[in-house]
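To start, I am sharing the structure in question, which I have written as structure tokens.
Excluded from the complex is one protein chain; the other protein chains are retained at their positions.
Which chain is which? They are A and B, in the order written, and residues in each are numbered from 1.
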Amino acid sequence: MTAPIQHSTLQPTERAYPIGAPVLELDSISLRFGGVHALTNISFNVLEHEIRAIIGPNGAGKSSMLNVINGIYVPQEGTIKFRGNVLNGMTPTKAAAMGISRTFQNIALFKGMTVLDNIMAGRTLHSHATFLEVAFQAPRARREETESREIAEEIIEFLEIEHIRKTPVARLPYGLQKRVELGRALAARPSVLLLDEPMAGMNIEEKQDMCRSILDVNDHYGTTVVLIEHDMGVVMDISDRVVVLDYGKKIVDGTPDEVRSNQNVIDAYLGVAH
Amino acid sequence: MFYRETGQFRTSYAQDSQILPLRQDRIGMAFLLLAAIMIPFVANAYWLSAIMIPWLILSLVALGQNILMGYAGQLSLGSAGFMAVGAFSCYNFILRIDGIPFIVAVILSGVCAALVGIVFGLPSLRIRGLYLAVATLASQFFIVWSLDKFGWFKNYDPSGVITAQKIVIMGYTLDTPAQKYWVVLGIVAVLALLAKNMARGSVGRGWMAVRDMDVAAEVTGLSLLRTKLQAFAISSFYCGVGGALFAFAYLQTVEPSAFTIDLSFRILFMVIIGGLGTIIGSFLGAGFILLVPIFMNIFFHGLFGHAVDASIISASEQVLFGVMIISFMIFEPLGLARLWQLTKERLRLWPFKH
Partner (left out) sequence: MTGFLFFIEVLVGGLLSGVMYALVALGFVLIYKASSVFNFAQGAMVLFAVLSFVGIMELGLPFWAALLAAIGLMVLVGMATERFVLRPLVSQNEDTLLMATIGLTFVIEGVAQLAWGVDVRNLDLGIRDEPIGWVMDKTGMLISQLDIMAGIVAGAMVTALALLFSRTKIGRGLRAVADDHTAALSIGIPLKHIWMLVWATAGVVALVAGMLWGARSGVQFALVWVALKALPVLIIGGFTSIPGVIIAGLLVGASEKTIEVYFGPYFGGGVEVWFPYVLAVFFLLIRPEGLFGEKIIRRV
């Protein structure tokens, strides 16, 4: 039997990076696709160094929420603040520049590249050498390349995937691909990490491995984590605070214990008629 | 037996990411280069002018096409158009700027092609696949038409044909096949090395990221706009330099219609058959497409004892290339380069496979 993974029980003083001020503040976000209301009037915040979960049944608008945060979708109403500054005209590239990394629900790795190249590709923002410098192997290009390689290797070691370093990702099993994708997101040394269903489709053992990795990342680098899950079980154990969405609306926001005992959540998951 | 990596340790990441980490490969490459330099001493003029020179030039163009299509995943059917830009720019630079060094003219021709490439690459920001292929067809037809219709590009030559000036480097006129071959070899070798450096570094990872999953590439902070246009520019640069060499070291007299869509398709085949997203594949593919017609001619000649109608040979070629493309797509999308790599991997373990 594996030891239960508990994080929320830790006292603030025991954490290497204590929870701090709000990093992200979402205020009255509404997103529509044509006539479909994907998100309606949603507000919540994410604090520095915390693990924040967004849960909800299928179609609750979780992925849309994440896509709004990193600029893939632009909401019709509402504002997002990042470290106190209101974000306008967000794009995924701008989000990345601000230190927001993410993974995708349906793995979005670079299929034709090796594990190492995928993770090194996560270093894009830290590679400043122009194509001419790279072509002529100028000192800056060499230095950045070696540095990227070192960081990638550190992540590879951290995720315990040394043996597949030079394997093309397309040949890896699902669980490992998910881990590589986490590695790519980490390579940018993000301050906020968005994880879209990191444990979907995994067996219980893989799920626990993934939980441990997420906790380690948070603990080791102090990375703020926002994760989406469909399945309440595992997430409740590792999150500091949880937002529950249903039909694009926020129904509860609180600690795992508060959420667990909330009648609306139970209804949403058991499917009470609306 | 001799292809062993035991005893060769890589103790730093820099060593591990060398182009040729294996000593045998480095020795092999040195031999290959040396042999390439020595070829004019053994090959006759026909071999040099009809096979070696066009092979190297087309490899360079295929490399350009491969950067765009194999690495960055942007399907283009317009490479011959960019070659034409290179060829005619080079002619005009040498014609209009007194005393411009040949190498400078060639590089500037590449830059001209790159600028044109950027313009025609703009639609790639919104489209891909067949849509982009059609946009590149627009460049192919438009470029050849403009070069044909605007006399200035051809210095108002009434025949509509330009005659490439002699290659002069540091005061020496290089006009024997061997001298031209060395010029081409030098330029191609340097550009291939630069391409390899880009492909295995951060630039190449950016291209491949855009190719494999553009949304995820954006999320890592990559600007799709910059990456795609950069791929278009660099690819067109290679095609442009290739075009300039094609005119100056191979064809001599050039008309815009030498750069038809037929040539573009041929270059496309080189890349697909040689291996998408590999440097060596560009060379293998170009050699293959260039040599097959020659072998086929010999083969038919041997089979029927007399020369066969050229149209039959070209039709059989089409069928062969088509079948090869379909089979490579089905069985081995990485083409000849992958077959080469597999052979090398076998050698590495041979004769003790397990």
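In the analysis below, a residue touches a chain if its C-beta (ideal position, glycine included) is under 8 Å from a C-beta of that chain, and two chains touch if they have at least 3 such contacts.
Predicted model only: the values in this text are computed from it and were never measured.
**Student:** Which of B:14, B:27, B:97 or B:329 touches the chain that is not shown?
**Tutor:** Touches the omitted chain: B:329.
**Student:** Pick from A:63, A:101 or A:239: which residue touches the chain that isn't shown?
**Tutor:** A:63
**Student:** Decide which residue listed in B:52, B:217 or B:268 touches the omitted chain of the complex.
**Tutor:** The missing chain is touched by B:268.
**Student:** Where does chain B touch the missing chain, residue by residue?
**Tutor:** 73, 75, 122-123, 126-131, 133-135, 137-138, 141-142, 145, 148-149, 215, 261, 265, 268, 272, 311-312, 315-326, 329-330, 333
As a working rule, only the chains that are shown with their structure count from here on.
**Student:** Where the CA atoms of chain A average out and where those of chain B average out, how many Å apart are those spots?
**Tutor:** Chain centroid spacing, chain A to chain B, equals 42 Å.
**Student:** Tell me, which parts of chain A touch chain B in their complex?
**Tutor:** 70, 72, 91-93, 95-97, 101-102, 104, 108-113, 117, 120-125, 127, 129, 131, 134-137, 141-142, 144-146, 148-150, 153, 184, 188
**Student:** Enumerate the contact residues on chain B facing chain A in the complex.
**Tutor:** Within the complex, chain B touches chain A at residues 13-14, 16-17, 194-195, 197-198, 201-203, 205-206, 208-209, 211-213, 215-224, 230, 234, 277.
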